[in-house]
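What you see is the complex with one protein chain gone and the rest in place.
Right, chain A next:
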Amino acid sequence: MRAFADLLERLAFTPQRNGKIAHLTQFFAATPDPERGLALAALTGDLGLKAVTPSLLRGLVAQKVDADLFAISYDFVGDLAETIALIWPPATSHTPTTLPDLVAELQQSPKSALPGLIAMRLDAMLPNERYAYLKLATGGLRVGLSARLARMAVAEFGALQVEEVEEIWHGLTPPYTDLFAWATGGPKPTSAAHAPFRPVMLSTATDLAALQSLPAADYTAEWKWDGIRVQATNDHGTRKLYSRTGEDISNAFPDLLAALNFDGTIDGELLVKRGDHIAPFGDLQKRLGRRTVSRKMLDSHPAHLRAYDLLVWQGADLRALPHTDRRSALDAAIATINHPQIDLSPLLPFQTWDDLATLRSAPPSDVIEGVMIKRRDSPYLAGRMKGPWFKWKRDPMVIDAVLLYAQRGHGKRSGFYSDFTFGVWDNGALVPVGKAYFGFTDAELKSLDRFVRNNTTETFGPVRALKPLQVVEVAFEGLNRSPRHKSGVAMRFPRISRIRDDKLAGDADQLQTLRDMLPD
């Protein structure tokens, strides 16, 4: 338990992804089975403990500590589990416990016995163990560890390809003993799951100059839709919808799951579609990340699958076939499925790259973010390799904005002000419209850092308010309406694309200019 508590603490204070992975790989190397696998499941939220309620914990601590003293302390600390972990009377004797034992007894204990069990364990633990134990029991570890990051850490630990780990992930269950056996030189686990996730083939960015050296006749092109890339599968009646990193998002899309009346695996784009109209990404976002979805939401934001590729059809794995053969099979499959919520991503007619450039410059929908280009003979391969698939995105939207606040970065950028909040004009005042922390070169970072230090008006902890002087060009991939932001808009992937020392703050854009860029 001590090792898990220490890991949890380090993860909680390590914002950088690589730092988190380093902590995890070191933990995996130093911790035996089944503890490391249970820890992994606890961190990714896959442990499935019945949650201990906050009121149970409040009841426990009320028996140990004066109510006023607890209230004053909780007010200062701000987190229930942490307050209890710190305020609990110290252990008279520290009994080492193991994560597997603690998990097992929490799973097996009847509800009525939980308070006694938890109190007994807290009595014999160190404060950071108590914290980890309470977070475990309440199911709220919240250390910012996605399942994706966990898989990357396992891959790093075992020197495996992350795509290979993703492929078998859904067939695995805690404590992942077979996974760790594989990572330490044993055999690769065979995926026992029905409807397994299959690693997605990804594209690399390109532009017209790079394309000109390639024979256009060897490639197909289609629109790149601004939804989320998914894999829809029906394996002998088991239906699944996966994101491109292998997250199971089936629960959020029961309407689309019901439409998967086939036996096979389709690669496509998940969109919200009303009649013939594809809705902007913001509408799809409302349906993401939900465990359940209301009837009303199903009616107002209906899910749709636009098919790009066919990986498996009626038991046959098509991935090794050339793209054109898979595409023919896909055409036939979609015709057979014949469902209004599933359609084909049409191929674009072009002879030369300049033809394609013309098409790209005037897409028929706002929800198209460029074109996808695929070599006709390409098999379906896992991961992102240079070619044979390319994305040629539409030019980003840009505005000129004024830097308003700056915050110091972490890791390699600690010591540098690298995270910026920028704003545009609205009725004569600057309103914040977004944050950006990349897009600039190292040299530009140094010059921005110098600007921040010389033009600070106020500091709030790690944040500095700036004189509104520095104009930057901000590039972004799209714009959504957002009631949560004061400006009413939220940018996607904003980054600082140019430093505009040639412009004065008064030359920066108006908020109305941004509003005019919103999709219908």
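Note that in this section a contact is a pair of C-beta atoms (placed from the backbone, for glycine too) under 8 Å apart; a residue touches a chain by one contact, two chains touch by 3 or more; residues count from 1.
One rule holds for everything that comes next: contacts and distances are computed from a predicted model.
Enquirer: Report the protein name recorded by UniProt for the chain absent from the figure; options are "sn-glycerol-3-phosphate transport system permease protein UgpA", "Carotenoid 1,2-hydratase", "Chemotaxis protein CheA" or "Putative mRNA 3-end processing factor".
Expert: "Putative mRNA 3-end processing factor"
Enquirer: Which residue from A:K50, A:H277 or A:K412 sits in contact with the chain not drawn here?
Expert: Candidates A:K50, A:H277 or A:K412; residue touching the omitted chain: A:K412.
Enquirer: Can you say which of A:E35, A:E82, A:E163 or A:D309 touches the chain missing from this structure?
Expert: Answer from the full complex: A:E82 touches the omitted chain.
Enquirer: Which parts of chain A face the unshown chain closely enough to count as touching?
Expert: Interface residues of chain A facing the absent chain: 6, 10, 12-15, 19, 22, 26, 65-66, 68-70, 72-73, 76-79, 82-83, 86-87, 90, 127, 408, 410-412, 414-416, 449, 453, 461-462.
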